[in-house]
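Only one protein chain is missing from this complex, and each of the others stays in its spot.
Chain nomenclature is as follows: A and B, assigned in order of appearance, with residue numbering initiated at 1 for each chain independently.
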Amino acid sequence: MSRAGYISSKAMIHGRIEEDVAIYGPSRVGKDTFVDRWVQVGYPSRERLMKVVKLDHSSLDNVSEGATIGDRCIVRSFSIIYDRVRIGDDVELGHGVLVRSNSTIGSRSRIGSYTQLDGEVHIGEDVIIQSLVYLPHLTEVGDKVFIGPNVVVTNDKYPVGTIQGVKIGGRSIIGANSTILAGVIIGEDSVVGAGSIVTHDVPPSTVVIGAPARPYISRKEYEEKRMK
Amino acid sequence: MSRAGYISSKAMIHGRIEEDVAIYGPSRVGKDTFVDRWVQVGYPSRERLMKVVKLDHSSLDNVSEGATIGDRCIVRSFSIIYDRVRIGDDVELGHGVLVRSNSTIGSRSRIGSYTQLDGEVHIGEDVIIQSLVYLPHLTEVGDKVFIGPNVVVTNDKYPVGTIQGVKIGGRSIIGANSTILAGVIIGEDSVVGAGSIVTHDVPPSTVVIGAPARPYISRKEYEEKRMK
Partner (left out) sequence: MSRAGYISSKAMIHGRIEEDVAIYGPSRVGKDTFVDRWVQVGYPSRERLMKVVKLDHSSLDNVSEGATIGDRCIVRSFSIIYDRVRIGDDVELGHGVLVRSNSTIGSRSRIGSYTQLDGEVHIGEDVIIQSLVYLPHLTEVGDKVFIGPNVVVTNDKYPVGTIQGVKIGGRSIIGANSTILAGVIIGEDSVVGAGSIVTHDVPPSTVVIGAPARPYISRKEYEEKRMK
């Protein structure tokens, strides 16, 4: 059957692919995984794309090293998954999610629409990342973290300089539209209030707010407020 | 004529549809409405999409309950309109606008590129929402409101907890990149300064600025400044 889009002859597709999807290189789409219309999987990294641009007889498919998507995932329309990405099982992506080469997403995590993992980014299991979040190269996000909409993480304290990734400890909560500066380590079970600018490390189990963000209450007190 | 894309046999198309559009379920596109290339209309809600993913013989078209778009609207490329959405007449969407199930957009409103109505969101008439705005489930926006670029509204004060929508009163102005916390009610004719973090209700006809946002001047004084 003729169909729009492009599926590499090297790809292994065990899931359900809508019309007009582009799958490059030795990509693997797991069992019962749904890939929506207008999605790219196994998109070549910048370095490999440059070869296509410079060599007449190459193609995205030739240079792609493929991406791996687990079982029972959902990849909605306009998402772009680069090559060398590994996505676990039961992962759900919104629309327009961008995941660059070498990133990993743990099982059961959910990523909101137009969020970007813009470099090698590691996301744990059972993570919830909402829409329009920006995570640059070398960001690490622990298990069970929650990141609100429009959160921005940076990796360069004095642009353009040395890249230092941000680490977000397990079970932390990062409030909407907050900004986390390069190199910051956010301890486990911490909370960053909405709109905060985090310039220094946050100890575990601590709630910080403000610009620059300062300790406010403990996670225990936060949970008491939440229960009310 | 063979064409790329997908138009449901259940859809009623009275407008002008470019090539390569996907229209699912009993969707209705009004008279003189323009739907651009690479747009989805009537996209099934998460709940209904799950049926497609789990049942071999289903499809997006089968489970979609359809969307309704009025007359003389413009829907630009990469926009995604979920099912059970109702859009009035003379509405204009930028590129990549995301409108989730059960949302409504009143007549003559304009929504900027990559803005998300991410849940059941109600937008009044003659509203202007600029680009990259995030409005979550249960947000209500009154008539003639103006929302600047990159504004973030939240619906969960202590994530992950109870959802409380934000209400933005008629004729209010919400400045660029401001953050409005869950449950806040912004009175009619109010103004939120750019970059503010709104943690408490805003009385009618009041201009607030800062983090947290506090009353600054009245709407009358604001209008005097604006006239100068």
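Please note the rule applied: a residue touches a chain if its C-beta (ideal position, glycine included) is under 8 Å from a C-beta of that chain, and two chains touch if they have at least 3 such contacts.
Worth saying up front: this structure is predicted, and the values here are computed from it rather than measured.
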**Request:** Touching the absent chain in the whole complex: find that residue among A:Pro136, A:Gly170 or A:Gly183.
**Result:** A:Pro136
**Item:** Option from A:Ile17, A:Val41 or A:Leu98 whose C-beta touches the chain left out
**Value:** A:Leu98
**Message:** One chain is left out of this view; which of B:Pro44, B:Gly148 or B:Gly183 touches it in the full complex?
**Reply:** B:Gly148
**Request:** By the contact definition given up top, give the residues of chain A that touch the hidden chain.
**Result:** 4-6, 20, 22, 38, 40, 43, 49, 52-54, 60, 78, 80, 96, 98, 114, 116, 118, 132, 134, 136, 150, 152, 154, 157-161, 177, 179, 181, 197, 211
**Message:** If the hidden chain were put back, which residues of chain B would touch it?
**Reply:** 4, 16, 18-20, 32, 34, 37-38, 72, 74, 77-78, 95-96, 112-114, 128, 131-132, 146, 148-150, 173, 175-177, 194-195, 210-211, 222, 225-226
